[in-house]
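My questions will all concern the structure given below.
For this depiction, one protein chain was excluded, whereas all remaining protein chains were kept in their positions.
Moving on, here comes chain A:
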Amino acid sequence: MTYTKLASASAIVLAATTLSTKANAEDLTLCWAAWDPANALVELSKEFEAESGHTMNFEFVPWPNFADRMLNELNSGGKLCDLLIGDSQWIGGGAENGHYVQLNDFFDAEGISMDDFAPATVYAYSTWPKGTPNYYALPAMGDANGWFYRKDWFENPEIQAAYKEATGQDLREPQSQKELLQIAQFFQGREIDGKTVYGAAIFTERGSEGITMGVTGALYPWGFKYENTPGSYDMEGAVNSPEAVEALEFYKEFYKTATPPGYTNSYMGESLDAFKSGQVAMAMNWFAFFPGLYADPNTGGDKIDFFVNPPQNQAGSTLGGQGISVVSYSDKQDAALEYIKWFAQPEVQAKWWELGGYSAHNSVLEDPGFVDSQPFAGDFLEAMAGVQDFWQEPAYAELLLAMQKRIHDYVVADQGTAQEALDLLIEDWTEVFEDEGKL
């Protein structure tokens, strides 16, 4: 074959391939929350568009409305989303109500193994019933609640001396929950650079999930358990154990003595604002925000550092993060599955981490250079080793809103005791499980 003939044949094959790809090209819509990692995913997905010929559209909803908007969409059998990065708590409802496509056969056919992902993320983001090998999502975004602090303040010799004088200890990253409170109380109302600053920004939001996500950051390190025996729904003695009561009292003391005035209904946004505006020495928030915080020109870089939620009786962090699922009402399930297949590749996962997403793939997490790849990477690994999640039951919303109410009543509204709040919470949860036929 001459060179001209070879070139012509290649051109014909190429054109045919392009045409056939175009013929099957789909407009896929991926739904998620509107936050920093979502922007990273848009960037990452450009490669998928180039490779597959499919077009990616994105529907990002602000966090306060995310659950309402997306769960309404799923409950109404809407076709807006072909792919959904849904919260970990939704997995039970997503599976039982038939919103998500079960992915086992697809994983088997494509050689995608859940052993390639961090076990905690597979358990939390993918499986229903919990721990069984029934997969409804691929771990997409590992996340946990962590802390960040003003490194420049912690390293200031005058502040260090004042702390030593006040507590007899060195000012350092807190090693326990009680030390965390002590440091926060030290900074509360202190004047730094001519400005009054406060201890820490914590979650106290009432409407969606804020205060629950915050308070579990104290409950888990104290040893809080939802059930005495997993799967038994026997909560008496677990949910209201003496350790749980102590942890709840601790969180209230933290709120009352070490947070800025007016942070009575604060969540992710308020925490970021408090830190970026130089109001607080420390703040809790999801690891997902840490790349953005580090990049902040005013309070990032060498002024910030990060630490994992400190232990008390044990290590424990509140789980965030999400898995990516194919919505069962989508007419483009094949293309959506293609996206998941592409996303599961180790090299794509590596790029995902590089762009600011939190990969849960072992090839990324176990890479020798991972810990040093970002100032918060080591803390992320440590946090993910000790994460716990809220109930992932189909009735999780009822369970969550009951906890929101009881905890806010006690911590912010100052009503009743910690013991009463947890006793009432058990009553609420028992009623929900009775309605569900599980008790």
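Convention: contacts are C-beta pairs under 8 Å (C-beta built on N, C-alpha and C of every residue); 3 or more make two chains touch, one makes a residue touch a chain; residues count from 1.
The rule is simple: contacts and distances are computed from a predicted model.
Here one chain is missing from view; checked against "Depupylase/deamidase Dop", "Oxidoreductase", "TROVE domain-containing protein" or "Trehalose transport system permease protein SugA", UniProt names that protein "Trehalose transport system permease protein SugA". Considering the full assembly, A:260 is the residue among A:37, A:139, A:260 or A:291 that touches the omitted chain. When the missing chain is restored to the complex, the residue among A:30, A:44, A:71 or A:403 that touches it is A:71. In the complete assembly, the contact with the undisplayed chain comes from A:97, out of A:97, A:182, A:228 or A:333. Listed for chain A, the residues touching the missing chain in the whole complex are 68, 71-72, 75, 93, 96-98, 205-207, 260-265, 279, 394, 397-398, 401, 405, 408-410, 412-415, 435.
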